[in-house]
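One protein chain is absent from this view; the other protein chains keep their places.
Chain naming follows the written order as A, B and C, and within any one chain the residues start at number 1.
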Amino acid sequence: MSLSSQSNAGRAGDLPVLQVAMVGHAFMGRAHGNAYRQANHFFDLPFQVVPAVIVGRDQARADAAAHKLGFARATTDLAAVLADPAIQIVDVATPNDSHYEIAMAALRAKKHVLCEKPLAMTVAQCKEMAALAKKQKVRVGLWHNYRRAPATRLAAQMVARGDLGAIRQVRAVYLQDWLSDGSVPASWRTSKKTCGSGAHGDLNAHLIDLTRALTGLEFESVCAVQQTFTKERPDGNGGKAKVDVDDAFCFLAKFKGGAIGTYEATRTAPGRKNHNCIEISGEKGSLRWNLERLNELEFFSFADARDGQGFRTILCMDSVHPYAPNWWPDGHMIGYEHTFVHHLVDFVRALHSGEPFAPDFADGVAVQCVLEAALQAAKKGTWVKVPK
Amino acid sequence: MSLSSQSNAGRAGDLPVLQVAMVGHAFMGRAHGNAYRQANHFFDLPFQVVPAVIVGRDQARADAAAHKLGFARATTDLAAVLADPAIQIVDVATPNDSHYEIAMAALRAKKHVLCEKPLAMTVAQCKEMAALAKKQKVRVGLWHNYRRAPATRLAAQMVARGDLGAIRQVRAVYLQDWLSDGSVPASWRTSKKTCGSGAHGDLNAHLIDLTRALTGLEFESVCAVQQTFTKERPDGNGGKAKVDVDDAFCFLAKFKGGAIGTYEATRTAPGRKNHNCIEISGEKGSLRWNLERLNELEFFSFADARDGQGFRTILCMDSVHPYAPNWWPDGHMIGYEHTFVHHLVDFVRALHSGEPFAPDFADGVAVQCVLEAALQAAKKGTWVKVPK
Amino acid sequence: MSLSSQSNAGRAGDLPVLQVAMVGHAFMGRAHGNAYRQANHFFDLPFQVVPAVIVGRDQARADAAAHKLGFARATTDLAAVLADPAIQIVDVATPNDSHYEIAMAALRAKKHVLCEKPLAMTVAQCKEMAALAKKQKVRVGLWHNYRRAPATRLAAQMVARGDLGAIRQVRAVYLQDWLSDGSVPASWRTSKKTCGSGAHGDLNAHLIDLTRALTGLEFESVCAVQQTFTKERPDGNGGKAKVDVDDAFCFLAKFKGGAIGTYEATRTAPGRKNHNCIEISGEKGSLRWNLERLNELEFFSFADARDGQGFRTILCMDSVHPYAPNWWPDGHMIGYEHTFVHHLVDFVRALHSGEPFAPDFADGVAVQCVLEAALQAAKKGTWVKVPK
Partner (left out) sequence: MSLSSQSNAGRAGDLPVLQVAMVGHAFMGRAHGNAYRQANHFFDLPFQVVPAVIVGRDQARADAAAHKLGFARATTDLAAVLADPAIQIVDVATPNDSHYEIAMAALRAKKHVLCEKPLAMTVAQCKEMAALAKKQKVRVGLWHNYRRAPATRLAAQMVARGDLGAIRQVRAVYLQDWLSDGSVPASWRTSKKTCGSGAHGDLNAHLIDLTRALTGLEFESVCAVQQTFTKERPDGNGGKAKVDVDDAFCFLAKFKGGAIGTYEATRTAPGRKNHNCIEISGEKGSLRWNLERLNELEFFSFADARDGQGFRTILCMDSVHPYAPNWWPDGHMIGYEHTFVHHLVDFVRALHSGEPFAPDFADGVAVQCVLEAALQAAKKGTWVKVPK
């Protein structure tokens, strides 16, 4: 008998089914898998999402993952999955360097594609992917999940409705500390070959997407500095492996229209575990959000009575807040993985309604353009224009 | 086809199955249902938990709930469920005034029972339930879920290992604000008949259980004050309904051994949404936890270097923290409902190992004794001894 | 040459002079002395305050204090000071058990009196003092300085103008930790003879005054619990001294009109250094203030836009806030001792204008009535009415 299953059969038949094939099943696979299992239980959707098949490289491990994550089955045969007309969505949850190949194959097979970030390793790849998605007339999404916390969604709404006036400044940091210790071994995350960059591609990617999602600003040019504090790490076999990606990467940004911003991604900030924090200053007010307290949004407004002004902490778990009423009564927190559920929910609804879904692959191109420009800027020691 | 289902069939067979019947399917049912669906996906358990059947009063609504919550089927026939040998656990998730009757029936049927708090309406009922559970040699649990956040579990461990020394003082508040507005209608929560009390039974119950779980202290005597600020509320039919339970209820406590504490439950504290906050002062240090930031634990220790002492904020989502490594990598928050998953996980493991599980019905008796003593104290205007 | 002196002579002559005699010169004397030196430098006052003479028990120590605190001279002859028509204000800054005698003598001499809290050791004494002050038609003030932080004054204004609606609940704690350690020696602060009580008289006195100042509520009845965790302490001579005052003292309060409150004073809460914190819940909003962040006021209002509600942190150092513009530009913090300066400033202005000044000795009576009622309540184990 499967996890969380047995009958219900007659009733689910009321909804058209969306079968998902997920390629990859590590950390991100767990988060996506949870979304597939949970979405229909908390949201009324136009489809019944079905986690149908996991595609892995090793059958036994894929089987185990399918079982653990609630997928119906597992396979190592991606081609067969892509050829299966029952599969409607392909989720690319593999390491970064295979996103391009798998997503392109899925697009060619006319599947809707949900791709883990980063979209690909280069701007060129990203553009190809975006172009093919457009040509194939399928729907695509990029898993920048942090756009879809209740607090960040509320922030986007507040900016959009003018609560802050024109946006002038962004200060964004994504601070972690797991590489502070030089004895932490090298891994795919510390190798340029598999990642392209270190903290930059991993963490600044989120900050860039969040900036665009919350403010609508577009990056114009950047200058940057990066540093690798630990140049060699244990390779796990008693030897040493060279670290050829950044531990920390900071950049300055000029936006179209005159706004400016500061960005920092690091894995060497002791005490900061997952400190993805963005502060936005507008003409009339400010907002601040921090993933380590993801249900809270800080807001300051000059519109408040003069002697009562101050940053307020909005606990974004009220029935008037985005997504919140689908979970628990007012004041009950949600966690990290819920952002993936919201991402899926919105994607599924967009599939049905035909309305736009963001971030799509064009957004992935935009993020990658900033990331690459910043890498060049760090290398050259100059400001670099972000291509369109 | 069911939610999150299809095959997996062969594999789940590896684990013995635990079939759960859940009586009731409102707010608490949603939280319990989620636990049944999620536990095996994130934890390696000795059983496969199967949300088998929902028991409701209305077949159509129960059917809908079963579908939404991932149960295999629904029924209105509790007796049949209790007679079904396949059902091993009965979960009592109904309104407070029916806990006693349903749980007693389940115990008579030799089912393991998980009961929503409060255990029952009176100490006498609670004692009967605890006695019958003991006599039937079944396992029972009370859903005081807040014991099982990573942060509260860590707190209990820290107290137990002596990080605070002898405990001297507890200050505990559970503050909400949803009854601040006099136009909020009356409901079962504002009626003594269905609830016994207002904020007191609902919220102080959590504080009493948390105190016992975190410190091991036993209440000796209490004195109390209560107030109902809004004596009548709209009855939903254009009339008024009398409110005969407290909006706010505060009490002082003396513990066995000399410690003392202050307690407050209220639904009229504007801005406090779910402010379940306990601070524990010991000889050597202090701890503070707040449900509104449930992943954090504040800790002060005199053992730190003198010039570097201060309350530290422990983000309890590290692989060394209780429950945390089963969810996400370090630094990724979990939410409210995860505490129910942990509760279930520990109960299932205790079922298998035969080790004790707390809180059980004896703990429910202890909580109810304090609640009742406090109600009497408020009524009489004196200190009241808490019976054993 | 004196501290901060030399000429200026001609100019100061423009203002009438207020000569102050301060009796006592320990901790509180330092804080008062600072106020006398600083007030005219930052505020435009109708008088030039002159710290004229310190009265001590030991001439050498009094001389040193006069020098250090900026007083013109020192003496041990209180009678002569009281007989000196040049002295207009007598400040009683001695240990608690001498307040009554000294203040009464000063009142008999028709001096204005500023008395350190507590006003006296018993309600009876306080009433005598208040009566004599009234009869002599002099002005009196009680140094409950915490009323006069910009943040607490703003809080009082906000309550008075209705930002919170009717006040329903108060939760107030004054937590310290310096007696957590059992090896801290006994002192006048741990002896009933010199203090009357321990944390209660010292710290709850502040909470009671703050409650009255911020909310206007009057205490009706109280019940209480106290505890002494360390019954004996080193006496400083190799022996042990019995501790006959409370380490911690908690009480519940009913106010006239139906509001309720919780109070706690303790010296055994590790990590809480000077945590004088009051939270006020009204119909429409809440306020919270904490001495450890004395420039901040937290405010929640249901009047804010529904999706943007949250506690806001008002940094009360803006030119629109009470007292603030006299110090530094917006955003620059002030400290503990500034509250004494404000107290003096308001007292001096009230002397000139003839308008009321609070807290006066009648307020001192009110505070003492609550303190005493709470002591009786703790002793008797019942609710005790607060006398008028």
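Annotations for the structure displayed:
Convention: a contact is a pair of C-beta atoms (placed from the backbone, for glycine too) under 8 Å apart; a residue touches a chain by one contact, two chains touch by 3 or more.
This one's a predicted model, so the numbers in the text were calculated from it and none came from an experiment.
From the set C:Ala21, C:Ala52 or C:Leu119, the residue in touch with the chain omitted from the display is C:Ala52, counting the whole complex. Set against the missing chain, the residues A:Thr122, A:Gln157 or A:Thr262 yield one that touches it, A:Thr262.
The residue from C:Gln176, C:Asn204 or C:Ser281 that touches the chain not shown here is C:Gln176.
Where subunit B meets the missing chain, the touching residues are 154, 158, 163, 296-297, 299-301, 304, 306-315, 318, 320-321. Seen from subunit A, the chain kept out of the figure touches residues 164, 168-169, 171, 173, 180-182, 223-227, 229, 248, 250-254, 258-262, 264, 266, 268-272, 279, 281-286, 300-302, 309-311, 381-383. One chain is missing from the display, and on subunit C it is touched by residues 1-9, 11-13, 17, 27, 30-31, 33-34, 36-38, 40-41, 48, 50-52, 63, 66-73, 176, 178, 273-274, 291-294, 315, 317-318, 327-338.
Quick note on the criterion: only the chains that are shown with their structure count from here on.
Centrality by Cα centroid goes to chain B.
One inter-chain figure worth recording: subunit A and subunit C are separated by 54 Å, centre to centre, where each centre is the mean of the chain's CA atoms. Between subunit B and subunit C, the centres computed from C-alpha atoms are 43 Å apart. Residues of subunit B found to touch two or more other chains are absent.
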